[in-house]
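A single protein chain has been omitted from the complex, and every remaining protein chain is retained in its original position.
Labels for the chains are A, B and C, by order of writing; each one numbers its residues from 1.
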Amino acid sequence: MGSETINVGVIGTGAIGGIHAENLMRRTIGAKVVALMDIDRERAEAVAAACDGARVSHEVSDLIADPDVDAVLVASTDASHAEITIACIEAGKPVLCEKPLATTVADAERVLRAELATGRRLAQVGFMREYDQAHKDLYDLLRGGAIGAALKIRSLHVNPRFVRELTIDSVITNSLIHDIHSARWIMPSEVESAYVQWVPADQARPRSARLADIQLVFADGAIGSLEYNGDSGYGYEVKVEVTGETGLISTADHPSPALRHSGSVTRAITPNWPQRFAQAYIDEAQDWINAIQGNEATGPSAWDGYMSLVVADASIRSANTGRPERIVASEKPPLY
Amino acid sequence: MGSETINVGVIGTGAIGGIHAENLMRRTIGAKVVALMDIDRERAEAVAAACDGARVSHEVSDLIADPDVDAVLVASTDASHAEITIACIEAGKPVLCEKPLATTVADAERVLRAELATGRRLAQVGFMREYDQAHKDLYDLLRGGAIGAALKIRSLHVNPRFVRELTIDSVITNSLIHDIHSARWIMPSEVESAYVQWVPADQARPRSARLADIQLVFADGAIGSLEYNGDSGYGYEVKVEVTGETGLISTADHPSPALRHSGSVTRAITPNWPQRFAQAYIDEAQDWINAIQGNEATGPSAWDGYMSLVVADASIRSANTGRPERIVASEKPPLY
Amino acid sequence: MGSETINVGVIGTGAIGGIHAENLMRRTIGAKVVALMDIDRERAEAVAAACDGARVSHEVSDLIADPDVDAVLVASTDASHAEITIACIEAGKPVLCEKPLATTVADAERVLRAELATGRRLAQVGFMREYDQAHKDLYDLLRGGAIGAALKIRSLHVNPRFVRELTIDSVITNSLIHDIHSARWIMPSEVESAYVQWVPADQARPRSARLADIQLVFADGAIGSLEYNGDSGYGYEVKVEVTGETGLISTADHPSPALRHSGSVTRAITPNWPQRFAQAYIDEAQDWINAIQGNEATGPSAWDGYMSLVVADASIRSANTGRPERIVASEKPPLY
Partner (left out) sequence: MGSETINVGVIGTGAIGGIHAENLMRRTIGAKVVALMDIDRERAEAVAAACDGARVSHEVSDLIADPDVDAVLVASTDASHAEITIACIEAGKPVLCEKPLATTVADAERVLRAELATGRRLAQVGFMREYDQAHKDLYDLLRGGAIGAALKIRSLHVNPRFVRELTIDSVITNSLIHDIHSARWIMPSEVESAYVQWVPADQARPRSARLADIQLVFADGAIGSLEYNGDSGYGYEVKVEVTGETGLISTADHPSPALRHSGSVTRAITPNWPQRFAQAYIDEAQDWINAIQGNEATGPSAWDGYMSLVVADASIRSANTGRPERIVASEKPPLY
């Protein structure tokens, strides 16, 4: 497609869909939002109004079929992700699907099969941490050999407050899935087993989760510890550390001025994920557009979307059995 | 001009000019480089080749007069800044001139007079630190009242290695001028006097400068200390601190992962200014383009360019007399 | 005993015994080392020479029975700890026993029974981290209510290099026992289960351990994650973090100047535990002496020694079964 402007259709214009639409319109070189669709038509129209004449589609299928739409960004409800992504793939259009790729492993497999049938990568999954500078710096140091072979990864994923109380299943599929992907991306070998512990948000509802952690074992014997806090009370943070044979790398804290006041030195913590990952979402969008122009998919793949769900699935089983559970995955196709 | 694409002509395509040209072409929304000029024609042609069909002008005057050129970025030698900026102003074209605005106070006054004659702000000076997140965060905290009234500003401006040995005069006019502008921008009142100390780079050439500092007194009684290190041996850093009535704010260090290895925790320092201020230069270019589209000049003004030279001039006098020297400036015109 | 000088006998004068003897002689107010004993008599004599006329005892029993000896410090081999501690208790002499209190839960129970028979606390166990300022500051903030109820504790215990390769059993009983005690001390409720993962030091010897972690569940539903690295290659560190309902507390890093050099900012990590905990060992000795003078035992008790072994025992079982294992402990006697 050369460096022609890529016309994007956006499906789902809620919180994250709105951010993506704005980034594609105002902060990405070579992209334009030409169509939007949301089950809440008013919301879609409000976002369209800010996108210089983008039209609002009535149906998902209209938007995907629209000959003006070169590529599709999917930010609709989780339950619709797999279906829409498959439709895009079948229409031969590049698609950036927000995480999770699906809500079940079976649905993720259907996406994989659809993409394999086309023989080329069309889908990218919205694991935007791969575009975060703090994560990239850690990754580059590790892969550059700074600490020898990786032996353990630990991560901390801290949310400011409950929007609503979540079950352990939903925490794993919606939130820890980011950390699962980071662990798979950063570590050189695949996950083999998962063991989950959690602290309930409400003693009366034992499936509710306030804190949770997943202990991982990787195929090469390395281990992992992924921690989640859903209601920290203090802000939003994501930290990753890797211990290697000769050292340890920790991601940089998000930069903030030091304020000395009233007996202490204080640095602000980002209040929420849109602020913490603002630049990563922009860079993800730009990289996606560049990849479309270059006819070469580069970001997190449908395989990554599938495998993260496989690990999430084992983690949910562990939360039920109270024991480590093994990963059961299909073999990785050569396409990925 | 609405949000039409702004066609920019770039004069001077050396180190910083090349960075600006690339930012305007690839990382700025709404801008295009259409013409370039450099005294080294081959260098201009090399940069032009990366700018999709931009032409190479023979003369500065040709480029400024070119009807396709909407705005001009000046990154030529310091000695030519004032002349070219005046020509742009007289042609009615917005101009972003690299610092310093001129090499003498008298020349900077000529730029002011030229702009005042047009009755509107056309010139911006390349004090890009105003676009650096670490600086903006400190500025916002301070102006938001976090520490009460500002009583003292201190800054540290550290260069990795000498490119060539510099005299104290040149250190002040070329390097400390950034810190002088930061101090004027961040502090609420104007500089009144300057006192300079320095450590020579070479005992045999006592005007050479390795370390230098300027002690400032502001009109409201606040004080300042601007330090420069031209040959630190360890990297490039700019740090600013402000002491106020109830606290102290320090700019965040540039973020870098922590590497534990061989008996220590290590964080990388940026090796040079292009890396340290990469994003600030992009944001400066974007803001300049936005301001042109919005017909409203916003960045550091010709007045800032003039005043920074006035303070530099007093500092150079102090370096000669060994005593504090008073600032002598004309009155600030209402335009600024 | 008032504030009379306490005459101490030291059993075991190897690495840690030598440190204790020196601290008691030179850095503790109100203490004197009057007798020493070691299976390596020459080593005992060398230490005695530095202790102004302290005598060298032939047998453990001689030293304990020596009427000049007011109190005994036990730093002999792990296997002898329980036996010697019981002998001291039976002789009615205060005893500070290095960790672990015993090598089996059964032996630790024998120490408990011996002490219970006397009706008063005579034994202290050498969990010196309770005297470390970084640990105390975290403890005080937590117990002062700074983050509400504690929900999770995580710790990292990093050793510089293998002295020799260790099995997972020995890592738990000798090293992680410190972290087990810290978790029990810091968290308000008792440990209920433990799950262990580890990375072997040598693939050919799968019981060897390089990295290990223990996942804990506490009686009040809080959880814990205790990590150990036996061969980090980079230094010695102990870090503790507690997540509470409204915040998170992390222990301070050991202070070290920041050195900017060769492209980075570097802070030294302590090379080994004697340097990291030098002051804690002195404060432990002083507190023990003060407690003897005040006739009131204060430090970590025989019960703490017993419970840490109970948790270690469950951890070792988990390392064998690959599953979480429940703690099985006797009820806490009113004495503790």
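Here is the rule we use: a residue touches a chain if its C-beta (ideal position, glycine included) is under 8 Å from a C-beta of that chain, and two chains touch if they have at least 3 such contacts.
None of these values were measured; they are calculated from a predicted model.
Engineer: Among B:T13, B:T28, B:T243 or B:S308, choose the residue that contacts the chain missing from this document, as touch is defined above.
Structural biologist: Final answer for the missing-chain contact: B:T243.
Engineer: I'm checking contacts with the chain that's been left out. Which of C:H58, C:R205 or C:H261 qualifies?
Structural biologist: Residue touching the chain left out of view: C:H261.
Engineer: Footprint of the hidden chain on chain B, which residues?
Structural biologist: Those residues of chain B that touch the unshown chain are 148, 151-152, 154, 158, 195, 197-200, 203, 210-211, 213, 215, 217, 221-223, 225, 227, 229, 232-234, 243, 245-248, 322-324.
Engineer: Considering the entire assembly, which residues of chain A contact the chain that has been omitted?
Structural biologist: Residues 232-235, 237, 253, 260-269, 271 of chain A touch the chain that is not shown.
Engineer: Residues of chain C in contact with the chain that isn't shown?
Structural biologist: 26-27, 29, 133-134, 137-138, 141, 146-147, 246-262, 267
Everything below uses one rule, namely that only the chains that are shown with their structure count from here on.
Engineer: Among all chains, which one's averaged Cα position is nearest the averaged Cα position of every protein chain shown?
Structural biologist: Located nearest the centre of all protein C-alpha atoms is chain A.
Engineer: If you average the CA atoms of chain A and of chain C, how far apart do the two points sit, in angstrom?
Structural biologist: 43
Engineer: Between chain A and chain B, what distance separates the C-alpha centroids? Give it in angstrom.
Structural biologist: 39
Engineer: Taking the mean of the C-alpha atoms as each chain's centre, how many Å separate chain B from chain C?
Structural biologist: 58
Engineer: Would you give the residues of chain B that are in contact with at least 2 other chains, written as numbers and ranges?
Structural biologist: 253, 260-262, 267
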